[in-house]
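The structure under discussion appears below in the form of structure tokens.
For this depiction, one protein chain was excluded, whereas all remaining protein chains were kept in their positions.
By letter and in written order, the chains are A and B; residue numbering begins at 1 in each of them.
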Amino acid sequence: MTIRPTWKLSGLALAAVVVVGACGGGTLASQTPAAQASTPANQSAAPVGTPAQTITYRCTKGDGQLNGAGSTFIFPLLSKMGDDYNAKCGVKLNYQSIGSGGGIKAWTDNTVDFGASDAFLKDSDIAAATKGEPVEVPVTFGAVVVAYKLSGLSAPLKMTPDVIAGIFDGRITKWNDPLIAAANAGVTLPDTEVSVVHRSDGSGTTSIFTTYLTAVSPDWVTTVGGGDPAKSAGKTVEWPVGLGASGNEGVTQGINQTDGGVGYIELAYALKNSIPFADVQNKSGNFITPSLDAVKEAANLPSYPADLRFNLVNTASANGYPITGTTWLIVYKDLSKVLTNQDRAKALVDFLWWAIHEGQQDSAPLFYGTIPASLLAQDEAAVESINWNGQPLLP
Amino acid sequence: MVFRVIAAAGTVVALATVGLMVYDSVITTAPVISTFGIWDFVTGLRWAPSFTIYGALPFIFGTLLTSVIALLIAVPVALGIALLVTEYLPPRIAGPVAVTVDLLAAIPSVVWGLWGLLVLVPFLRPIEHAIAASAGSVVPFLGPPTPGPSYFAAGVIVAFMIIPIVAAVTREVFAATPRLQREAVLALGGTSWDVVRRVVLPIGRAGFLAAIVLGLGRAIGETIAVTLVIGNAPRIGSSIFSPGFTLASVIANEFNEATEPLHAESLITLGVVLLVIAVLINGAGLLIRRRVTQVAGRGS
Partner (left out) sequence: MAAELTLARAPAQLRPTSGGRRTRAAVARTLTFVALLVALVPLLAVGSFIVSQGIGVIRPDFFLQDPPGDLSALGGGIRNAIVGTLEMTGIATAIAVPVGLLIAVFNAEVGGRLATAIRFVIDILAALPSIVVGIFVYELVVVGQGHFSALAGSIALAVIMLPLIVVSTEEMLRLTPRPVAEGVRALGMSRWRSYLAVLLPTALSGIFTGVLLAISRAIGETAPLLFTALGNNFFSVSLSEPMQGLPLLIYRNALNSAFPAARDRAMGAALVLIAIVLIFNLVGRWLVARRNLARR
């Protein structure tokens, strides 16, 4: 992990940063107010007392618009970020949540300026991209919860990895199954049929969830992947049971409509819809309630791989939530190969730079985890590596 | 001369568009066909992008099943409406009634789907459950599980969407039956039902059939409304209450994100399969229409 001296920034330091925006000629010197220091976004461990630094957000306008598509998981966050960035720099961020698979395809086919995905690119995805090398920038973290609708239950259910795998690979068909009962001593479980709802679109949420199941359940790998872990984890898998619904929205809808319904959705969707979700047993044996703190625990790795392609599921952290995922923004490294307008390329990297710094303040209120201090420098290096025919795009 | 050239230019634009589509579909479907073979692709039961296995049968089955369910509901209803409007109601009321039924066609697909998912599916679920619990144990294809979104729900929604189309064409066909023969039946002491049975239905039969084919053509291509209520499960369900998938809805669901090898190509091949079915149905419709014109020609 290399930290570039100029940008030794993270966590609390960010709040002290003086932001200078220069869009449309005028200087838009929006000082980050001191109040931001108290936003939970900035609570992530950071060396207290890092000297204040000045970040210049260049705010290149380009065509006044940037188009992105992909992950529904990150949609609430990008929507808020886009609004803030537009207010700051006058660039409209049009993000369409069509699913992570859609984000990757849109990036591959170069039909949008950036893709967003909750699964990092597979080697085959990179090979399929004829227009150049990718840069994958992790921007946020979140929990995928096992949400359910079951009348007559008050406390959240506890689920072991085996229970979750059993529900989704079809071994468990009734809610009073002995496996579920064993994990929930003292709870009277109804004889209701389990009605699984999964994603019908190529989904990063699915990727996070199935990567988790693949990591914890050999049964899952056998039933769904035919013994091949590469096939039992991914944006689309061959579901043995259940019905498909589009997007986190559709799955939420599907669970909510049926007594006995169960599915996997992003934490924010469950909270906003007041759908109950399970405490999940992690690697250390603790039952963890999905929460922002438990996500942060899981996201905080001692080190990250150089290409920023990493999995957080089945965390070793004692208090970490085991079904935690990352959303990457994906762009081409050499933008001169995919864009005709260099200003648009500048607008894109300016936004990315903003998103991994000031934009992070939007995370916590929406239940997303911020970029951990230990990752920020690598994120910065990734954004700096984006170029125009070899020329750096950031100032 | 100039005129002909300009008119020809317009035609060439259209032909070129179709030509490009044909070219594009040949190019993109070629790898799918060379990998799986046409027959194995069309009859393949398994659709598993993660395994690079693509079979179209669950979608062909879903498309045909939902269309048949839709026709079983829509055809009698449309026939009834057409008879009501042409035979039973006084013209002053018949006109507004016809327009009101036509309003069904003004509701966009996405709105039907929305209403289907939020209102119709919850409404149908207990009914499906009751049927599955009673008749389901005896009659095949009516059994549980009944999660709600299903072939049946999709069929019902599509039925509502094609009722106005079938009813409108049937209405026109019936209205065109010769007055003389109707009056003859009535003069012989026949009832209004005798007029329908002995004059309107025999003469209008071919036109009615053409209307059904037109409705069928619309039903197989219906996309957004079906996607929202069919449950999107890529396998052949054991019951009409099972979740399923259709050709059009799998394309809508997966095309935008098809990054697995051959996935996008396979979806386009499904599009070609859908197109072939549509053209076959359309061809049948043309044949019937031609017969209708001949019959009508003889009649007048």
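Quick note on the criterion: contacts are C-beta pairs under 8 Å (C-beta built on N, C-alpha and C of every residue); 3 or more make two chains touch, one makes a residue touch a chain.
In this text the structure is predicted, and so the values were computed from the model without any measurement.
K.L.:
For the chain that was dropped from the view, give me its touching partners among the shown chains.
P.N.:
A, B
K.L.:
In the full complex, which of A:Lys80, A:Lys174 or A:Lys283 touches the chain missing from this view?
P.N.:
A:Lys80
K.L.:
Return the single residue from B:Thr43, B:Thr100, B:Ser134 or B:Ser238 that touches the missing chain.
P.N.:
Answering carefully, the residue with contact to the hidden chain is B:Thr100.
K.L.:
Since one chain has been left out of the picture, which residues of chain A touch it in the full complex?
P.N.:
Listed in rising order, the touching residues are 63, 65, 67, 69, 76, 79-80, 82-84, 86-87, 92, 94-98, 106, 109-112, 247-250, 252-253, 256, 268-269, 272-273, 338.
K.L.:
Considering the entire assembly, which residues of chain B contact the chain that has been omitted?
P.N.:
Residues in contact with the chain left out: 2-4, 6-11, 13-15, 17-18, 20-21, 24-25, 28, 72, 75-81, 83-84, 87-88, 97, 99-112, 114-115, 117-119, 160, 163-164, 167, 191-194, 196, 201, 208, 217, 220-224, 228, 248, 251-252, 255-256, 267-268, 271, 274-275, 278-279, 281-282, 286.
Heads up, the rule we're going with is that only the chains that are shown with their structure count from here on.
K.L.:
Between chain A and chain B, what distance separates the C-alpha centroids? Give it in angstrom.
P.N.:
Centres of chain A and chain B (C-alpha means) sit 40 Å apart.
K.L.:
Can you tell me which positions in chain A touch chain B when the two form their complex?
P.N.:
Checking each residue of chain A against chain B gives 98-106, 108, 124-125, 128, 193, 195, 200-202, 225-226, 231-232, 234-239, 242-246, 253-254, 257-258.
K.L.:
Mind pulling up the chain B residues that touch chain A in the complex?
P.N.:
Residues 46, 48-51, 117, 121-122, 125, 145, 147-149, 227-228, 231-234, 243, 245, 253-254, 256-261, 264.
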